[in-house]
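Note that this complex is displayed minus one protein chain, with the remaining chains in position.
The block that comes next holds chain A.
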Amino acid sequence: MPELQLKFMKAGMQTLVQDLGRSGHQQQGVPISGVLDRQSAKAANEIVGNSVDTPVIEITVIGPEIHFDQSCKIAITGANISPRLNNEPIANHRLQNVRAGSILSFGKMISGCRAYLAVAGKWNVNKWLGSASASTISPELLTPDSVITKGSTISITTNDQSIHSTTSIHQTVFTNIVRLRVIPGPEFEWFTKVAIARFFSTGHIISQAANRMGYQIKTSGMEHQKEMISSGIIPGTIQITPDGRAIVLLADAQTTGGYPRIANIIDDDLDKMAQMKPGGEVWFSLA
């Protein structure tokens, strides 16, 4: 079976190998990790005929430049970062045939924040605790293949099977304003009725401090002086810091925290958060 090498001529802003993460080790303080927009990543793998837990490349805002030394089949989903194959624009959410020697590059950010590149075949990448997702600690030791830098290579064993992919996978349109449904959290009652009313009746702006661990969101009137004993936090948990910032936790977040948890975003809506950029507007509503 042919061995394909992806060679990264440019790394992009934050380009990572991710899969569905390492669930089952959180009692040891291990972040879940994994793709932030799971629906888009799964769609990319489905289009190329891979199982949904196959690794993908998660591309954030600025795309990499990739050389393919063998022919293969790829699909790009999620954010539209103007992908080009050998300098010709290609569409997201479509199966693309790539010839040996081709170059995939990206351009202007059109919508969303994170794109997913799936490549048909078996990914020969290092795993830690059952997952190829880039580790947040000691990635150079634990998941050396998963943090892409200039010159990185990834080896994939391709197969010549024809692909029976679902052709009509729905493509989400990403906007710069989003409504997320939440369920009240364990410390919901700690906040005054006025503070809660304001939390749900205005839009909140995502600050520059937004990464795979979590997004900080500006709120007003949420300051508090309550202390709690540290307890579990999961992707989708919204914590409120003493100075009144809301933090929406995402896949790379630590597993425990000591800030009051006002609410949890319902799981189906969390993928939308991953496609938001700093400056975007978030509205919360009770599920």
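To be clear about the criterion, a contact is a pair of C-beta atoms (placed from the backbone, for glycine too) under 8 Å apart; a residue touches a chain by one contact, two chains touch by 3 or more; residues count from 1.
The working rule: contacts and distances are computed from a predicted model.
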Candidate names "FAD-binding oxidoreductase", "5-oxoprolinase subunit PxpB", "histidine kinase" or "ABC transporter permease"; UniProt protein name, chain not shown: "5-oxoprolinase subunit PxpB"
Selected from A:27, A:51 or A:208 as touching the chain missing from the view: A:27
Of A:91, A:177, A:197 or A:266, the one touching the omitted chain in the full complex: A:266
Candidates A:86, A:201, A:256 or A:285 - the one touching the absent chain: A:256
Among A:138, A:201 or A:285, residue touching the chain not depicted: A:138
Chain A residues touching the omitted chain (full complex): 23-32, 128-129, 136-138, 141-142, 183, 185-186, 228-234, 236-237, 254-256, 264-267, 287
